[in-house]
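Certain chains of the assembly are absent from this excerpt, and the rest are unmoved.
Chain naming follows the written order as A and B, and within any one chain the residues start at number 1.
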Amino acid sequence: MKNTPKNSSWREQLHEVIYEADTPAGKTFDVVLLILILLSIVFVMLESVKGLDAWVYNFLYYAEWIITVLFSIEYIARIISIEKPKKYIFSFYGLIDFFSTIPLYVSLLFPGGGSALITVRALRLLRVFRILKVSRYIGEGDKLMKALRESKAKILVFLFAVIILCLIFGTAMYMIEGEESGFTNIPVSLYWCIVTLTTVGFGDIHPVTPLGQFLASLIMILGYGVIAVPTGIVSAEYSKKDKSADNNLRTNTQSCYHCNESKHLDGADFCHNCGYPLNREK
Amino acid sequence: MKNTPKNSSWREQLHEVIYEADTPAGKTFDVVLLILILLSIVFVMLESVKGLDAWVYNFLYYAEWIITVLFSIEYIARIISIEKPKKYIFSFYGLIDFFSTIPLYVSLLFPGGGSALITVRALRLLRVFRILKVSRYIGEGDKLMKALRESKAKILVFLFAVIILCLIFGTAMYMIEGEESGFTNIPVSLYWCIVTLTTVGFGDIHPVTPLGQFLASLIMILGYGVIAVPTGIVSAEYSKKDKSADNNLRTNTQSCYHCNESKHLDGADFCHNCGYPLNREK
């Protein structure tokens, strides 16, 4: 996207401020960004509320533009300050940053009228994804993600079992209750079955025949047992994690200027990914 | 059902493709079958939706016939390719395969009119059981089933306790609330009690008298404690499983041509069930 010359000191410093949180400047940058993201989410939410005074919508319109511009500057700064911009642009957070900045610009290109405007609005709501950036700053988030990744196989088998149960019981309930009770077709019946098995129970659809109520009782008691399975899986995974936490090596927020690899050990002098030197200024 | 000559090489090869998933051909067969099963379920679900265009129902009718014919061929191939067909026919999956293929043929024999058609429709919905085949292909499913089998005694006692609680509280609520609140008889009151104790809470029936609301509060807080019991049981069972997983021997999808016993150890040369040689071609 841009031609990036090697070893320009100001860009390495910018890189440290934007991508790392070990220096005072880097910490301030992250906190300000966090507040901006939260503000932007509150503004998007307020905008959807009807019946407020006109000046509120006006204020929100301008606030939105200011935040969008600030995010655009941040996005460009992120691209400039890294040696291999592609590493950032096509990373998970790079894509989120892009799609959370773009909606307002798109609404300028396609102003349209009527139904088109609603589509644009939908695009603007995508900025809510901006909040996903936040999780980057809290270290424990990775731990949770790792635990989920490791028990992926078990969770998939469990979900598979739940879906089979819902298919069988959903079809049975459709046959027993029929359209008068709100079980208008199998997909709706399947939706009801998931609502029941997960113990949510909205009550928008519910059995009325004795046989339907009997089967529903069975499904609920089954849901009791089923809810125990993911709990057991996560409990086992978490207690395993706790044991390994004893010989837990500490990492810092250093991020390699060359390849953008983060999570280096405390005291590491070279990037463990590309061998580029870290910690220029101690 | 059919006379099965001994040691015909093409049938052993067919057996390997259909019953095993270690060879490329066997893997392809299983994946195609899986997709067909999923498609057939989607079609049955779509058929129950009202208000679609006429051509959709037409398409679904023909799609159903094609899938039914394919499943029939698979069913016959399974019978031919095994030495003792009875082992397959009266196995769990054999019966599911049979009952998920038959409905459409039955609807031809008994075309009837009016109410009879609805009965036929119900039979066609049984094809949803076809999905149960799928679990055969995912290895971890057995582990879940085993864990459930081993804690069967505990689960039964727990279910028994839940049913006693529901009987006592259901009767009490029927006496307190009466018919005006929707607690029309003890079975309905029992249904409400299960809905509440499992924390589903549809809200179709709910207490309105102060005493009823007080008792309902007690039931809900009790349900809190009760939901902890199956979780504790499954957690204990799962952490036991994890320990034994250390000295876990690896099995493959080899299936004996003679007795259809599956789950042989890697490197096994003879069936551990009947002594028939395995692994003809390595």
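The rule is short, and it goes like this: a residue touches a chain if its C-beta (ideal position, glycine included) is under 8 Å from a C-beta of that chain, and two chains touch if they have at least 3 such contacts.
Please read these numbers as outputs of a predicted model, since none were measured by experiment.
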Q) For this file, in which 2 copies are placed, how many copies does the full complex count? A) 4
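Keep this in mind: only the chains that are shown with their structure count from here on.
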(Q) As a multiple of 5 degrees, what angle does the CA superposition of chain A onto its copy chain B give? (A) 90
Q.
Roughly how far is chain A from chain B, centre to centre by C-alpha average, rounded to an integer in Å?
A. 33
Q. Which chain A residues qualify as touching chain B in the complex?
A. 153-154, 157-158, 160-161, 164, 167-168, 171, 174-175, 184-187, 190, 196, 199-203, 206, 210, 213-214, 216-217, 220-221, 223-225, 227-229, 231-233, 235-236, 239-240
Q.
Touching residues of chain B toward chain A in the complex: what are they?
A. 41, 44-45, 48-50, 122, 125, 128-129, 131-132, 134-135, 138, 140-141, 143-144, 148, 155, 159, 162, 187-188, 190-191, 194-195, 198-204, 227, 230-231, 233-235, 237-239, 242
